[in-house]
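Mind having a look at this structure? Questions to follow.
In this view, the complex is presented without one of its protein chains, the others remaining in place.
To keep things simple, chains are lettered A, B and C as they appear, and every chain counts its residues starting from 1.
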Amino acid sequence: MDTQEQFTIPRLGEAKVSSPIKMSLVDGDKIANYVKDDEAILYDIDIRKQDLQEAAWKPRQMEKAGPREKIYFSPSHVHAGIVTCGGLCPGINDVIRSIVRTLWYRYGVKRITGIPNGFKGLLPEYGFSPIELDPDIVDDIHKVGGTILGTSRGGGERTGELTDTIERMNLNILFVIGGDGTQKGALKIASEVLRRGLRISVIGIPKTIDNDLAFLQKSFGFETAVGRATEAVAGAHTEAHSTINGVGLVKLMGRDSGFIAAHTALAVNEANFVLIPEVPFDLDGSNGLLVHLEKRLAERGHALIIVAEGAGQEHLPPTHMTDRSGNKVYNDIGPFLKDRINAYFTEKNIEVNLKYIDPSYIIRSSRADATDAYYCSRLGSHAVHAAMAGRTGMLVSLVNTYYVHLPIETVISRRHTVDPEGSLWRDVVEATRQPVLMKNR
Amino acid sequence: MDTQEQFTIPRLGEAKVSSPIKMSLVDGDKIANYVKDDEAILYDIDIRKQDLQEAAWKPRQMEKAGPREKIYFSPSHVHAGIVTCGGLCPGINDVIRSIVRTLWYRYGVKRITGIPNGFKGLLPEYGFSPIELDPDIVDDIHKVGGTILGTSRGGGERTGELTDTIERMNLNILFVIGGDGTQKGALKIASEVLRRGLRISVIGIPKTIDNDLAFLQKSFGFETAVGRATEAVAGAHTEAHSTINGVGLVKLMGRDSGFIAAHTALAVNEANFVLIPEVPFDLDGSNGLLVHLEKRLAERGHALIIVAEGAGQEHLPPTHMTDRSGNKVYNDIGPFLKDRINAYFTEKNIEVNLKYIDPSYIIRSSRADATDAYYCSRLGSHAVHAAMAGRTGMLVSLVNTYYVHLPIETVISRRHTVDPEGSLWRDVVEATRQPVLMKNR
Amino acid sequence: MDTQEQFTIPRLGEAKVSSPIKMSLVDGDKIANYVKDDEAILYDIDIRKQDLQEAAWKPRQMEKAGPREKIYFSPSHVHAGIVTCGGLCPGINDVIRSIVRTLWYRYGVKRITGIPNGFKGLLPEYGFSPIELDPDIVDDIHKVGGTILGTSRGGGERTGELTDTIERMNLNILFVIGGDGTQKGALKIASEVLRRGLRISVIGIPKTIDNDLAFLQKSFGFETAVGRATEAVAGAHTEAHSTINGVGLVKLMGRDSGFIAAHTALAVNEANFVLIPEVPFDLDGSNGLLVHLEKRLAERGHALIIVAEGAGQEHLPPTHMTDRSGNKVYNDIGPFLKDRINAYFTEKNIEVNLKYIDPSYIIRSSRADATDAYYCSRLGSHAVHAAMAGRTGMLVSLVNTYYVHLPIETVISRRHTVDPEGSLWRDVVEATRQPVLMKNR
Partner (left out) sequence: MDTQEQFTIPRLGEAKVSSPIKMSLVDGDKIANYVKDDEAILYDIDIRKQDLQEAAWKPRQMEKAGPREKIYFSPSHVHAGIVTCGGLCPGINDVIRSIVRTLWYRYGVKRITGIPNGFKGLLPEYGFSPIELDPDIVDDIHKVGGTILGTSRGGGERTGELTDTIERMNLNILFVIGGDGTQKGALKIASEVLRRGLRISVIGIPKTIDNDLAFLQKSFGFETAVGRATEAVAGAHTEAHSTINGVGLVKLMGRDSGFIAAHTALAVNEANFVLIPEVPFDLDGSNGLLVHLEKRLAERGHALIIVAEGAGQEHLPPTHMTDRSGNKVYNDIGPFLKDRINAYFTEKNIEVNLKYIDPSYIIRSSRADATDAYYCSRLGSHAVHAAMAGRTGMLVSLVNTYYVHLPIETVISRRHTVDPEGSLWRDVVEATRQPVLMKNR
């Protein structure tokens, strides 16, 4: 287990400016309190009882997020920028809206600039014009999905040029809404900024619909994604249930982590097979998917399969390609499975009615449900508080139900995946009653 | 701070029966693991960094929920009952469905009985007939709100008679889905059962749409309630925004705790005043609600007020009544505020168009959104695992993102309320920009 | 039966300008055709077979709506205004959007002004500033309910002052979105305009969530209203079904016409009693509602009642008040029924759990569902075509599935109500199985 040092958050300098937000320092006056710098949240809380007896036992801590009494920047001089990168995810506009409103109304920051179309909006060759932001402009944006700033993949590796533009724009703060690859780019900018001796805070708001970033309790948009996925899977169930040997096959997001598939299966509680990247499976053989599917159809006359996009890649030829975000391009498991299942039953001369659903873009483009809406609202505020307090190279996030600061460096060092031996997957296997492992030894 | 002893879970006896659920005891085999009895979750994780240095510092722990290798009951002999009490809440049917399916499919328990209409279904004088449950009967029940078993208030105080019926029915397990008052009743039954030397497990699944039970991360149905509330509040905003000096006034649930009001305000991000039971407010005077509302209307021409049902009771005559669940009956703050606001502006000869919305029953009767659906599904399974392992007098719940066992006795000893000085209320005040405290001194 | 003459549409003068919209005059070229002035739709189509044999039989006709080859106004000189009056209704923003886009993109009209807050926006004493409209401003407005222009009641009777402002603004066209009372005001303006020798087209788009305007197949927003009402009633059903002698009581819109109540009852198919203004009912006596309700509860243990707001006014003291739109203010039948039902069963010592739901503002403030969205879109276009062709004093509407022009004068001369002997109410009585007439004698 790593030590707690790794959660140290870089700071631009001492915070000496009195915050324009009026709060309290005492308990009992019914007035909200500032967060103090020594407040922390324990991370390692899943223990064996004897752990506590050991003198050496030391749970890791994370810095608590929230408004500070003393801040680093003088609000009236601040120029803040916001950029959104990578694929769509419900809630991006909610985060943008919250950042703008917190800057404007709480801190009095009136110069807020939207960078158009991701990091490319900072690269002069594309010629995109920055977008001025204020509370009026963002007033209704949370009512639609997507990002009003536009987004793109790639560009984050061109640290020097990006930093040049940021410097030229006289930005003091840059909020970066994006995933793994994007935050790597943000971290490099934060380092380059420090190397050049600039005083620019770079704060990330992690965006990953797959919920695959380490340490985070959940990423924003995830609950909405499960909600939309649940609707699509319910449709597949209806289709399967209404025909002779109906098979509903739904591909859900999840390149390396099967969280959406797993939670959706638990929400609909009608899936019979859930396939995720973390748990390999055989197609053929007596313990393969096809035989188990045949048994299920013989027993009940219909079946429902959820497959995460990254599952079963071992059955597909590699594409040897990467997308503009630097992610390996996967082969498409959905049509592959569809064809294999149809071929299997055709050969056996068994009538099967397979309906394949790929709801990916419908899910990604959804506006945020209420659960994500209040989460995004709070993430945005906490990002602003962190920036104004002079933090940099960090992400705001929720950990163990508390809002905390996390160093980007640590978060991107690994990935969050479904533990095949943990309680989530256990509950999925229980709910689907699929074989614990569909491998022929 | 209390010590950890209080989280000790009562047990019926030693668990010696091998579980019919096949899992693993070793790590690394990609097969889900049983939960061991010494696994625990830390509760006190919001700390000051120096706390960890102190030798005396000892965070409280809670027993981890999940399937055990050895269980207490022989599944083939088990007769389980389920009862639902109190007001409606999204997700009750999901919990029932999960309990039935986990009992039936995982443990092979085939005698499952639904108690109709709450505790009254156990009182002979009502003459209600028990309902036999199996997976077919519960197959689609999560697609509608409410409870298929029916519910009622009261009856939980008649411990002797309730236990008589339970004994006569030869129940080995009773699952009690209900709130504060209901769990008090469940605890008394559990004690009476032990006093009589019976071997009956009483397991509670906490149900409180207000999210006001102590220790719980959140109660099931809460996210759905916020979702539906958000829709109603958005409607009020539309009404207010579309007329001259439009005022939208929405009363939301929250007798003693303003969680729904607070989260809804953060989700819609358009409310101007949120009134909750935890934060008193004045109506009149220069720092009263009415003057602030007048200012808001003068500035923007419309306003949106969210009021929790328990807020502002100090302004209303007490009813001196209690309902059948034993809760104090509150006076209705909604129409009171509506009349006071209208009177104030009529007197000032200012045209105001107030629309009052009380969406309470629409919210309570909603089916569960996906987020609550998977939560209910997992709560139900964990309740079954706890019962089969011989626990009793306890609740299953989510704490700091983990499923745990909590003694009923501890949970009902206090209430969970919004801390006016904590981060949730702070973020609400920031989002609404309402005065920190609307009190004239 | 009236003769067809009454459907004659007033015209400002001869249409001599060639339309900038390029269409075809010939069939078979796969290019849309202009509508010719002699195209008409039959209104009286519900006949007895022998009718057709009678020489004297002559069904009424209505002028067909749509783009004309020759128009009255030169688009480049046109200044158009839009005003929205009365209560909210789903789809108003969709109509506004369609009008603006059709004017701008199809006819090249670039001067479009929104009148704020209803007719009051035309009365100088209020001092409201007109709102310039273009396609960018209206781009996303259909995604929220309400009206971006704001609305108010009253003012429509001040014809002279209203016309003064319209003249002063140099409006050539005024689109009036509103109900009965509003269209009366619009007609007076149209007449005053002609009296003054001005060339201003006044075109109404009928808005009545109650669907109570004569001749119209259905008013916009009606389907959405039924959709939202259905959700609320489903919630009431869930509440009723989940408790002992549960009674769900839902008040729906419908001052003089029970269309929403009737259609909602058919959509949910779970209501037991539907009360509408057109069908009187007794409360007491052996054929009164209360006795029938008691029977229903005895048989099934729950009941669902839908009451239109104008139903049963004979049981209530008259208010002797009118609202600013000139409508009689009704007493509130909802709480009255609630109290009477509770009193009845309390006296009989029968436990009843009544839940009362009034979803009115949630329904009114909803955005339009797809069915209303395309309807509003087409209504708006047809309104523009009519205006550009020089029609005035008329409404666009759907009659027998076709878009037509209707003279305001005729439409406001009577009201559309549910025929107690017609097929709609017959089907409601069949679906609810309520007594054909709950009257003692």
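Quick note on the criterion: a contact is a pair of C-beta atoms (placed from the backbone, for glycine too) under 8 Å apart; a residue touches a chain by one contact, two chains touch by 3 or more.
In this text the structure is predicted, and so the values were computed from the model without any measurement.
Enquirer: Touching the hidden chain in the complete assembly: which of C:L12, C:L275 or C:V429 does that?
Expert: Considering all chains, including the one not shown, the answer is C:V429.
Enquirer: One chain is left out of this view; which of C:S19, C:T84, C:S98 or C:N245 touches it in the full complex?
Expert: Within the whole complex, the residue contacting the unshown chain is C:S98.
Enquirer: Pick from A:E192, A:D212, A:E239 or A:E309: which residue touches the chain that isn't shown?
Expert: Of these options, the touching residue for the absent chain is A:E239.
Enquirer: In the full complex, which bits of chain B touch the chain not displayed? Write them out.
Expert: Those residues of chain B that touch the unshown chain are 140, 143-144.
Enquirer: Which residue numbers on chain A touch the omitted chain?
Expert: Within chain A, the residues touching the omitted chain are 88, 117, 120, 144-147, 150-152, 231-232, 234-236, 238-239, 241-244, 355-359, 361-362, 364-366.
Enquirer: For chain C, which positions touch the chain that isn't shown here?
Expert: Answer for chain C: residues 21-24, 27-33, 35-36, 38-42, 45-50, 52, 58-59, 61, 64, 66-67, 94, 97-98, 101-102, 105-106, 142, 217, 223, 226-227, 229-230, 263-264, 266-269, 279, 369-371, 373-374, 377-378, 381, 400-403, 420-423, 425-427, 429-431, 433, 436-437 touch the chain left out.
Simple rule for what comes next: only the chains that are shown with their structure count from here on.
Enquirer: Measure off the straight-line distance from the CA centroid of chain A to the CA centroid of chain C, and report it in whole Å.
Expert: One centre to the other, that is 45 Å.
Enquirer: Once you find the CA centre of chain A and the CA centre of chain B, what distance in Å lies between them?
Expert: It comes to 28 Å between the two C-alpha centres.
Enquirer: Just how far, in Å, is the C-alpha centre of chain C from the one of chain B?
Expert: Computed value for the inter-centroid distance: 42 Å.
Enquirer: Considering chain B alone, which of its residues make contact with at least two other chains?
Expert: Chain B, residues with two or more chain partners: not present.
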